[in-house]
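With one protein chain removed, the remaining protein chains of the complex are shown where they sit.
Moving on to chain A:
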Amino acid sequence: MNKITNNKAWFLVLPVFFIVAISAIIPLMTVVNYSVQDIFDPQTRFFVGTEWFEQVLGDSRLHDALLRQIFYTLSVLFIEIPLGIAVALTLPRKGWGVSASMVLLALPLLIPWNVVGTIWQIFGRADIGLGGYVINLMGIDYNYAQNPMDAWLTVLVMDVWHWTSLIVLLCYAGLRSIPDAYYQAAKIDGASRWAVFRFIQLPKMQSVLVIGVLLRFMDSFMIYTEPFVLTGGGPGNATTFLSQFLTRMAVGQFDLGPAAAFSLVYFLIILLVCWVFYTVVMNAGKQGEQ
């Protein structure tokens, strides 16, 4: 086939280019700007090269925050993904139960982040919160405002409560797209329940799960509002994740240079992990397909 070359077509891309420039590239350039200069006011600024980057990367408080963040995000993924799949598998496939469970599952997703934080802040209190009260009643000394472990767990449980529904809904959509004939064929072939999951359900959920994992990774890696409302990053630094740390640096201490440098590193980490994950999963799927 002969392709017609017409460079005027590039003009059609211009509007998109402008929108992306205004919404993403220009703000990002501002950050880059801050990360390589020491700016006191618009007239007084010095180029500092990689100094901010070196300072930030050598900061042990940041290392701690990063480790906490990685551990937290992994916990989120390891709980929410299997739990989401498990719940999706048990949901009804027809009848009134379908819409009932959809509504129920969608509820947490509709609540704004800071409200979720507030809900759990109250829910977890030992004096006036139902959750905290019941746990203490069972003889467990639970106080998320004082005990680092309790705070960490509370943030984790809150995230699971808030976001597992997303995984459930995604998986459920994947499961619904499997024609009945697959299950029938599996019965005829004598497949076990596990084999049905492994060879029929899981492959059909693969693409939605990739999206689910990416969304949950990015979101939990950038978690800010809920711990901010619930614990304010404490007690101590137990729930100070990367965003929190960054905000403290940028807004609290007004260290804009290091904060900007760190923002870029942060951004690159997320981009890199997503890219690697996506490429690996997609290539694994294609293997043997020629």
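We adopt the following convention: contacts are C-beta pairs under 8 Å (C-beta built on N, C-alpha and C of every residue); 3 or more make two chains touch, one makes a residue touch a chain; residues count from 1.
The definition used in the following text is that contacts and distances are computed from a predicted model.
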item	value
Chain excluded from display, named as in UniProt, from "Non-heme iron oxygenase ferredoxin subunit", "ABC transporter ATP-binding protein", "succinate dehydrogenase" or "Fe-S cluster assembly protein SufD"	"ABC transporter ATP-binding protein"
Of A:Trp113, A:Phe199, A:Tyr224 or A:Phe277, the one touching the omitted chain in the full complex	A:Phe199
Residue of A:Gly58, A:Gly95 or A:Pro179 touching the missing chain in the full complex	A:Pro179
Listed residues A:Ile39, A:Ala191 or A:Ile269, member touching the removed chain	A:Ala191
Interface with the unshown chain - residue positions in chain A	179, 181-182, 184-185, 187-192, 195, 199-200, 203, 287-290
